[in-house]
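One protein chain omitted, others in place.
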Amino acid sequence: MSGGSSLYVNGDSILHRLAPRAKIALALGVFAVALAFDNPAWVVVPFAVSLVTLLALGGLKNLMRVWFVVVAIFVVGMVVWPAFVPAGGPVVLSTPLLDVTRDEVLLALGRSTRFASFIVTGLLFVTVTSNEEIVAGLRSLGVPFAFCFAVGTALRLFPTLLSATGTVRQAQEARGHDVAARSPIKRIRNYVPLLIPVFMTAIRNVQTQSMALEARGFDTRRERTFYGRRPLSGRDWLAILAGVALIVGAAVARYVFGLGVV
Amino acid sequence: MTGTADERDDGVTARLRDVFFSYDRDADFDEGSGRPDPDARGGLVLDGLDLDVPDHSFTVVMGASGGGKSTLLRTFNGIIPDFITGAFDGEIDVVGHDATSTRVSEMARDVGMVIQDYEAQLFGTSITAEVAFGPENLAVPVADIDDRIDESLAVAGLTDLDRDRAPDALSGGQKQRLVFAGVLAMQPDLLLLDEPTSDLDPVGSRETLSVIGRLADAARADERVGEWAGPDSIVLVTHKIEEALLADHAVLLEGGQVAHSGAAEDVFTDVDSLRDSRVAVPPLVDAFDRLGFDQPDLPLSVDAAAQTAAESDLPWDPPATRGEALPGAPAGTAPDVGDVLFELEDVAYEYDADGETVRAVDGVDLTIREGEVVAIVGHNGSGKTTLAKQLNGLLDPDEGVARWDGSDLTDLQMSEVGRRVGFVFQNPDHQIFAATVEEEVAFGPENFGLEGEELDRRVAEAIRTVDLDGLEEADPFNLSKGQRQRVALASILATDPDAIVFDEPTTGLDATQQETFMDLVAELNREQGVTVAMVTHSMSTVATYAPRTVVMADGRKVADAPTRERFADEDQLHQWDLRPPQPVALANRLAADRGIDDALPALSVDELVAGLGGGETRTATTDAAGDDR
Partner (left out) sequence: MRELITMWRDTRMIMLVAVIAAIYAAVLIPFNALTIIPGITSIRPANVFPVIFGIMFGPAAAWGSAIGNLIGDVFSGQLGPGSVGGFVGNFFFGLVGYKLWGNLGPLSSGEEPRMDSARQVVEYLVIALTAAAACAAIIAWWLDVLELFPFSVLGTIITVNNFLAAAVLGPPLLYLVYPRVKEMGLLYPDVMREDDLPDVAPSRRQLAATGIVAVSIAWVAIGIAISVGVEGTQFLATTGETFGQGGSVTQQVLGAVGLLVLLGLTAISGDSLSEMVRR
C-alpha cells in the first residue's frame, strides 16, 4: 500500500534533525566500532547503543520486520563460524564429529553480533532518514546529479511498483493461477505470468516518463541549481566529529592497543 | 531570450504550417509538392496541418482516438521531432522558438506540459522536491525557488499539505495537481494539457478542472497569478466535453488536419461537424437537436437547457414516478433476476497502512441475485474495490461471512470459485503476459483444467464475443488500451463464468472505447444472463447500464437502491461527492421547475427526448430497453 513501504519514522529527535551527511558520519562511526573488534563483549556495545536508540525513537515496528533475519543470522553464524576461525582455549563442546573451543565460540559470537549491529544500525539510519534525505546525502557527498536522480526516482517508483506487484498477483490468482508446485523448477517457472506484467507495465512507461522529464527541463548536460541544500550547523559538525572520533578511536584501540580481541 | 506575449508583436503564441508527421521513420513525403507519398508504409498522423494559437487564449483540440490529438500537442514543445523521431516536415514557431530544431529541455523554459498519466510525471521524493525540480533544471537561482513553490502550490490548491510528504501517499487528484504545480513553477508562457483528468476519479477531476479554470481566467484576462503573470495561452486535448467547455476556442481534428475550428460554443453545437470528426456530441446538444432545435439554440449546460425548455414551452413527462413499477436501465440490462448468488453478511476488512489500521470495509450486508447488474460507487478510499474483492474471495473478510451460491467463500479454493466468478481488473496490463491473444485468453481456462477441443472452442468463442476475431495471433501488447481491456474480458469469458466482477473497467478509455466495452457487458447480461457487479466512477455508465446502485462511503454501505430513485435525490448524491450525468440533472431540474414531486429522472438522452415530447429512439440498446417496458 502507498506509503506503507518506507521504514522512515517521522520524528523530531536530535538524530532526525541532523543533516544527512552528519547521520552518515555517525552511522559510519558505529559501523567502524562493530567492525574493529572481535570480542563479543566489545561488539555488543554498538549493537546495544543502536538498539536502544532505535527503540527510543519508535523503531519497534521496523525491528519487528527484521528481527527474524537478525535471529537467523545469529543462529547460522554460530553454527558456521566455528568451522572457519582458529581454535584456541579449552574445548567447550565435544561431539563425535568435532570439538568446539572457547575461542571459536567467542569469535562466532563476536561476528554474529557484528552482523546484527550492522543491521540494527542501518535500520536506525533509515528510521531517522527519509528517502529524500538519503538522496540529498548522496548528493552532498559529491555523487553526480544524474546518479542521485536515478536513485531518487527509483525510490519514488518503488512503492508504486510494489503495489502493482500485489495487483498482478491477485489478477492472476483470480484466473486460477497458483505458484505452488511440487517440483522446484516448476515452482520457479510459475513466476513467469507474474513477472511479465510487472515488467511490461513499468517498462511501457519509460518513453512517457523520459518525455515528461525532458519537458520539465531535465538535461544532464546543462547547468542546474540545487534547492534545499542547507549548510551544516554546529550540531551537524559535532556529529561528524563524533563519527570520525569513533572511527579513529576504534582503529587505535584495536590496532595500536590490541583491545577487543579474542 | 524570448518575450512574453506583450513583448511579441504578432499576437500568436504558436504557429504551425504544413506539418506532416509519421511515427514510421521511413515514411516518405513526396519532395517538391509537399504532399506525402500515399504509398508510404507509416500512416500520416499529421497531414499538412495548419494552426494558430493566439495569445491570451484557451484552445481545446478534439478528435477521434488515434486521430493525432496528442501527436499534435507534442510538436509544440519539440518532443516531436526532437525526442520522438519519425518522419517530420513543416514549420512550427512557438513563443519565438523554431520548435522543429530546439531541444525539448530548452523549449521547457517557455512551454509547460501536463499529460494524462500523473504517475509518469512525478520524480521527486517529496512535494517540495517535486515542485523545485523544474526550476532547478532551468537553473533558477535557489533564492527565487521558495517563492515559486509557494505560489504554484497555491494555484494548484495544495497549500494544506505537509510539504515533506512523499507524492505516492497522495490521492490521484492531488498527484495530478502536484504535476501542475511542478510545471507552473517553471512559469511557462504556453501550457499544454493532454487529457489531464482521464485517469482521475470525479472528485480528482473536479479539483483539477478548477485549477485549469483559474489558469484559463488568468490567461484570458491577462491577469497575474500571484507574482507571475500566468501562462499566456493554454492548449488542451481532451475527450471530455465538460472539460472542453472551459476553452474559448475549439479545434476538431480529422485525418491529421484541422477539420473545423471556431468559438467553442459554436463548434460543440455543430452536430454534423462533431459527428464527422467522430467526437461525442454533448448529450444535451444531442437531445435538443433531436427535438428539432436549431444550432444557436442548442444548450451546452443544464441551466441553458432548462431555460430553453421553459421558453419553448416543452412538456416534461417523467419516464417514471415514485411508487410506479420502475422500468430497468436504458441498456435493457437485468431483464430477469433469479436466486441469490453473492451474499455478504456484516463483512469487515482491515489493512495496515503506515502503521495505522484502516477499516476499508465496515459491516457491509449485500445480496446480489442471478442476472442482476449492480453498480458499486463511491469516491476513492470509500472501500468499493476492497468490497468487490470480497465477492470472489480474493480477500477474505476479517469479520462476517461472504458466500457464493450458498457456500462460505473461505471454504472454497480459488480453483473452484475463479471458474464461476470472473474478476476484471482496472488495468488490463496487470494480467496480460502471453505472446498471443489466443494464449492469453486460454490461460484462465487452462488453469481451471480445460483442455483439447473444449478449450479451443471456448477460447475462440470468447475472442469472437469481444469482437477481436482476426487478432488471435496478435501480440496483445500491441493492441490499443480498449482492445487490451477486451482481451482481459475474453480471458474471463473463456471460463464461462456465471458472474463477473469489474473494477473500474473503463478508466483511461475514451468515450467510444467505453461505450463499446459497456455495450459488450450489457449484451452478456441480457443474452447469457451473466450477473454483473461493477465498481465504477462513471455516473453515465451507472445511469445507462446498472438498474441498481450501491453507494459506499468510509467503508460502509450508505445506499442500496434502484439507480433511478437514487439519482432523483441530487442533494444526497452531492453529499457523497457524486454528480449525476447531464440528462439526469436536466430531468430532475425540469421536474422541480414544474413541481412534479414524485417524478423519477430520465437516465439517458433517449428517455430525455421522449419525456420532452420527442418521439423516436435510435440506438440498438434502447430498442432492447423498449422491449423491457
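In this document, chain identifiers A and B correspond to the written order of the chains, with residue numbering beginning at 1 in each.
Simple rule for what comes next: contacts are C-beta pairs under 8 Å (C-beta built on N, C-alpha and C of every residue); 3 or more make two chains touch, one makes a residue touch a chain.
Note that the structure is predicted; figures quoted are calculated from it, not measured.
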item: Touch criterion as defined above, residue of A:91, A:206 or A:248 at the omitted chain; value: A:206
item: Touching residue (missing chain; options A:153, A:170 or A:225); value: A:153
item: Sole residue of A:42, A:118 or A:227 that reaches the chain not shown, by the stated touch rule; value: A:118
item: Interface residues of subunit B (partner: the chain not displayed); value: 433-435, 475, 477-478
item: Residues belonging to subunit A that touch the chain removed from view; value: 5-7, 31, 35, 38, 62, 65-66, 68-69, 71-73, 76-77, 80-87, 97-98, 104, 111, 114-115, 118-119, 121-123, 125-126, 131, 134, 144, 146-147, 149-151, 153-155, 157-158, 160-162, 164-166, 169, 179, 184-185, 187-189, 191-192, 194-196, 198-200, 202-207, 209-210, 213-214, 218-221
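We adopt the following convention: only the chains that are shown with their structure count from here on.
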item: Centroid distance [mean C-alpha coordinates] between subunit B and subunit A, Å; value: 42
item: Residues of subunit B that touch subunit A when the two form their complex; value: 74, 77, 79, 83-84, 103-109, 111-113, 115, 117, 119-126, 128-129, 132-142, 145, 164, 166-169, 182-183, 186, 351-355, 389, 392, 394, 414-415, 418-419, 422-423, 425, 427, 429-433, 443-444, 447-448, 477, 491-492, 495
item: For the subunit A and subunit B complex, residues of the former touching the latter; value: 1-4, 6, 61, 130-132, 135, 149, 152-153, 155-156, 159-160, 164, 167-168, 170-178, 192-193, 196-197, 200-201, 204-205, 207-219, 222-229
